[in-house]
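Following this message is one structure expressed as structure tokens.
Removed: one protein chain of the complex. Kept in place: all other protein chains.
A and B label the chains in the order they appear, each numbered from 1.
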Amino acid sequence: MRQFLDLADFSREQVLDLLALARRLEREPQPTALAGRVLGLLFMNPSLRTLASFQAAMGRLGGSAFAITPGSGSWQLETQHGAIMDSGAAEHVREGLPVLGSYCDALGIRLFAEGKDLESDLSEQRFRTLAGLVDVPLINLESAVNHPCQALADWKTLDELAVPAHGKFVLSWAYHPRPLPLAVPAAVLHMAAMRGMRVTVLRPEGFALPSELMDKARRAAAAAGGAIEESCEPHAALADADVAYVKEWSSTAHYGDAAGDAAARARHADWCVNEQWFAAAHGGCRLMHCLPVRRNVAVADELLDGPRAAVLRQAYNRLPVQMAILHRLLQGTTQ
Amino acid sequence: MRQFLDLADFSREQVLDLLALARRLEREPQPTALAGRVLGLLFMNPSLRTLASFQAAMGRLGGSAFAITPGSGSWQLETQHGAIMDSGAAEHVREGLPVLGSYCDALGIRLFAEGKDLESDLSEQRFRTLAGLVDVPLINLESAVNHPCQALADWKTLDELAVPAHGKFVLSWAYHPRPLPLAVPAAVLHMAAMRGMRVTVLRPEGFALPSELMDKARRAAAAAGGAIEESCEPHAALADADVAYVKEWSSTAHYGDAAGDAAARARHADWCVNEQWFAAAHGGCRLMHCLPVRRNVAVADELLDGPRAAVLRQAYNRLPVQMAILHRLLQGTTQ
Partner (left out) sequence: MRQFLDLADFSREQVLDLLALARRLEREPQPTALAGRVLGLLFMNPSLRTLASFQAAMGRLGGSAFAITPGSGSWQLETQHGAIMDSGAAEHVREGLPVLGSYCDALGIRLFAEGKDLESDLSEQRFRTLAGLVDVPLINLESAVNHPCQALADWKTLDELAVPAHGKFVLSWAYHPRPLPLAVPAAVLHMAAMRGMRVTVLRPEGFALPSELMDKARRAAAAAGGAIEESCEPHAALADADVAYVKEWSSTAHYGDAAGDAAARARHADWCVNEQWFAAAHGGCRLMHCLPVRRNVAVADELLDGPRAAVLRQAYNRLPVQMAILHRLLQGTTQ
């Protein structure tokens, strides 16, 4: 394995193999496997789970990590090609990225969407630019429209919850005061498709996921014996569901238009998911969310504190799947 | 040992045993004892000694640590139960804490007093709420009215200074421009009581330590053959003292009342401890302070730079006692 940028870069068998390694590393600690190996972490955006779990993962395998946060202790990084750097940023990514890469055995990069132009964000051009500057193995810590570490952790969680491979997976939009990126819905949609699930994307009008992402997921679903549908009716969508994966995201009809997005989302402030949404679901239907979640805004306390919630298990699973990713990237395929 | 939250949770023998382990780890390095083990550190408030010494302690024992500072690189954490999270905080402690706990083998939490309501701070309700969300071994890195790592380091320092077990220990208030928490005076008072010392709490009117803390210390003193007194006369209090432990704290008569506290403390701006305070003490009487200390405001240069000062030794001792705590928490009682 040379990099970990998108779950779609791997075959279903390769993913299952990674998950098997994650389970093995949970059972059998390998506290010296990565002795002397160094992971670099570049955070262009905030983080709790990713920041903590990647450091912990290296520590458990006997390696170490360093984290760099431009603008907080380190120089602001300019990303514009050809910029005349006479204002805030002291360093350009064309130097900063290869330099960080040269200090470590693998580099993780977090770079959220700009949220201005949908085509541009879908192209992952900004992330690709950074990635192209580094020649050590790269890990996507969340890019404009991807979050493969989260998706892999979620797959492991679905397995542990014994959710059937062809079970019904509802990816539901929820309200949030701000237009959040498409990274998690995109990554999770693809993961559920690859796993062979019957996926329903549930969202209000104006919040449909971009056709590029839907088409990519449909191809993965077709290959794995699953299917992708869309709905804007919570009750109907959740009927017989095995999982409701809740996530907030920006309006795609008003992408990059702050006022238009705000007006569109304000009409759906009642999309705070609560137990009533599950009226037509079966009792074992689980609630998933990648966290952080705004309680009583996106999801009600009663769900997060109740038996449906699998959110802590999802977050925990970041650790073993990332240990598996690091093990593969830094040890080769042997182990 | 399952957690380290309060020195009062341990018997005198258990404390002596921890101190013996600390001395052993100073003499005989164990650079692989905690290989693959991970300590999480959550700082809701600033730190120098705690941040540096816990990372160093894990490093010396072959393990690793990660530090999370909400609001600086990581999401702001909401602590209010039932909050409708539509403003600043992106994540609730009900998710954030168990998630961090799930990434590590032990978690340290720093959460200062709110400083609004004395009963509430004395109850440690906010710290207990966080602690109740985590199921790995917990370490108190300073809570509303406790700082057991500091207290344990101070006990070790007293032993090294050959201060008699039943010596005279003066815990003295000093001036500070702001109302600082009661955590250190509370923890140190209890430590001196458990050690069997004859303790005098020296403070101006309006700054008496809460009766709950005094009573708890009196019980510990009684069990160990010591005693607790109070005074508001520096000269008399320091007569024949073996140790003057200086600390700034808020007015308890005006707790949570900013204007009242400010007026009360302004009257005692002359409580900047200097050599004259020691006129009736013997020549070997030592000056202790947990640091950070405002020079020439709380304590005069002449003392901090003179032979009485034991403050650097106190700070250094954070390292070996915390190595002992980590060793016990993460290795069991064997070693």
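The rule is short, and it goes like this: a residue touches a chain if its C-beta (ideal position, glycine included) is under 8 Å from a C-beta of that chain, and two chains touch if they have at least 3 such contacts.
Please read these numbers as outputs of a predicted model, since none were measured by experiment.
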{"item": "Hidden-chain contact residue, picked from the options B:55, B:79 or B:123", "value": "B:55"}
{"item": "Hidden partner chain, touching residue among A:100, A:138, A:297 or A:326", "value": "A:100"}
{"item": "Of B:11, B:87, B:125 or B:296, the one touching the omitted chain in the full complex", "value": "B:296"}
{"item": "For chain B, residues in touch with the removed chain", "value": "29-32, 43, 46-49, 51-53, 55-56, 58-62, 64, 67, 69, 72, 177, 291-297, 301, 304-305, 311-312, 315-316, 318-319"}
{"item": "Touch list for chain A against the chain that is not drawn", "value": "35-38, 40, 63-66, 68, 70, 72-75, 78, 82-86, 90-92, 94-96, 98-100, 102-104"}
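Operating definition for what follows: only the chains that are shown with their structure count from here on.
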{"item": "Superposition rotation for chain A onto chain B, Cα-based, multiple of 5°", "value": "120"}
{"item": "Chain A and chain B: spacing of chain centres that average the CA atoms, whole Å", "value": "40"}
